[in-house]
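To keep things clear, I will list the structure first and then write my remarks on it.
Note that one protein chain is taken out, while the other chains of the complex remain in position.
Think of it as A and B in the order they're written, each chain with its own count starting at 1.
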Amino acid sequence: MAAPMLPPGAPPLPVSTLPPAPECVELATRIESAWKGKVKSVRAMNPLNPGIQAEKNVFVAFESETGAMPAFWKWLRDKEKFDHCSVVVAIDHMDRIEVKHLLFSYTTHITVETSAMCDRMDPEMPSASLAWRGANWLEREQFDLMGVKFIDHPDLRRVLLPDDWIGHPLRKDYEFRQAGEWW
Amino acid sequence: MDLDPARDYAEGEGVLFTRSKELLLRAQNAIERSLVEAPIVSTYVRRLVNNSMGQILRVGQAASIWPLHLGIACCAIEMAAMGASRFDAERLGILFWSSPRQCDVLFINGTISRKFAPRLRMLYDQMAEPKWSMAVGNCAISGGPFFEGYNTVLGADQIIPVDVYVPGCPPRPEAMLFGLIKLQEKILMQRPDFLGTGIRQELARETGAQ
Partner (left out) sequence: MAEMWINIGPQHPSTHGLWDLRIKVNGEVIIDSDPQVGYLHRSVEKICERKEFIMAMPMTERLCYVANMNWTHLYVHGVEKLMNCEIPDRAKWIRVMVCEWNRVASHLFWLGAYVHDIGNLTMFLWPIREREYVLDLLEYITGARMMYNYPRIGGQVKDVDDKFLRRSKVVADMILERTVEYERMLDDSDLWGMRTKGVGVIDRQMAKNAGLTGPSLRASGVDYDTRKALPYWAYNEVDFEVPVYDEGDCFARYRVRLEEIRESCKIVKQCADRMPEGEFLGKAPRVAPKTSAWVRHEDPRGESMCWIMGTGGKNAYRTKFRSPAFVNISALPLMLLGYKIPDVPGIMGSIDVCIGEVDR
């Protein structure tokens, strides 16, 4: 679960009282001890409702200091055996863009969610495709639709939209049909 | 493309046409010239030949429609089901063919995106006359459920002329077969065209007649 933002008067968030799995807690402590100072916060998340789906999540927030992320990802891949990059999501909060990478381990079934914030005018972030090839196209898609540039990405170009498309459609200020278009 | 079918064109003229179309025009002009000696008899004979042989040609075209092997989106799955075990379309003469040059019908079965629109036009232009097209499914008729999308073309008829529209999301294979039967009726209703061999249809489409 993401770092929640509560506007005034919003419904309360569901609070889970279930304890996180022991593997998650151990992984969180290992991350804290190895990456102290470079990571903003590490948390083993409480599973929300195991009746819906079993989950083991660890949330790692980098905020705006993304310099240590490539090394962190390589460490996760090599030392902690996280061999699968599940998904890359870019979210347009109106003042900044948040990019999350969800990484998965086939042996321990733990998901690590790394979250980083980028400036909305010129969003830049390190690329996880150097650690996992699977992140290559996922990051290209977020570049295409949201405009986030991934530094050191081997092949950053549009994947879903035509190459000469102007604009990044999934941003909140992108109009559906630009003025004058009828098709 | 304002070439006059009554005129005889020299070699090298009409460079917008392919070589085969030029040869076709010249053959047609030669046949007409050969019948021009006795004017009244030639018109009568020409019309007789055109109507009888042309009607046979129309029956042949309607009974063996070869669509292009193009599967765009969800409706293509129902089209594949239409061509397969239960709703066998091959008994109507339908044979899916991969090369656009040798196809009769273009089924547009899915949402057209702005990335694909130029390719669709290219495919339609590559098809040889006489050709027809059928818009299958709501997306091909008017954009369908995705009409709010930034990347959707609101209907195939923004890009190519469409002869038959089959609504549905997706239309059942029986509905698609009904659309094919309507297309066959349309082909049979068209003016027989033996001596023009398709050039007339294309010119009529350009000028808006027929």
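Here, contacts are C-beta pairs under 8 Å (C-beta built on N, C-alpha and C of every residue); 3 or more make two chains touch, one makes a residue touch a chain.
Note that the structure is predicted; figures quoted are calculated from it, not measured.
K.L.:
Looking beyond the chains shown, say which of B:110, B:130, B:155 or B:179 touches the absent one.
P.N.:
Looking across B:110, B:130, B:155 or B:179, the contact with the absent chain belongs to B:110.
K.L.:
One chain isn't shown here. Among B:54, B:130 or B:170, which residue touches it?
P.N.:
Touches the omitted chain: B:170.
K.L.:
Among B:25, B:57, B:72 or B:156, which one is in touch with the chain left out?
P.N.:
B:72
K.L.:
If the missing chain were put back, which residues of chain A would it touch?
P.N.:
1-2, 4-7, 10-14, 48-49, 51-55, 83-87, 89, 91-92, 102, 106, 109, 132-138, 141, 145, 158-162, 169-170, 174, 176
K.L.:
For chain B, which residues touch the unseen chain?
P.N.:
Residues 68-74, 77-78, 80-81, 84-86, 96, 98, 100, 110-111, 113, 115-116, 119, 123, 145-146, 148-152, 169-170, 172 of chain B touch the chain that is not shown.
Everything that follows uses one rule, which is that only the chains that are shown with their structure count from here on.
K.L.:
From the C-alpha centre of chain A to that of chain B, how far is it in Å?
P.N.:
50
K.L.:
Show me the residue ranges of chain B that touch chain A in the complex, using the header's touch definition.
P.N.:
Those in contact with chain A are residues 114-115, 148-151, 153-154, 158.
K.L.:
Residue numbers of chain A touching chain B in their complex, please.
P.N.:
Contact set of chain A toward chain B: 161-162, 169, 174, 176-177, 182-183.
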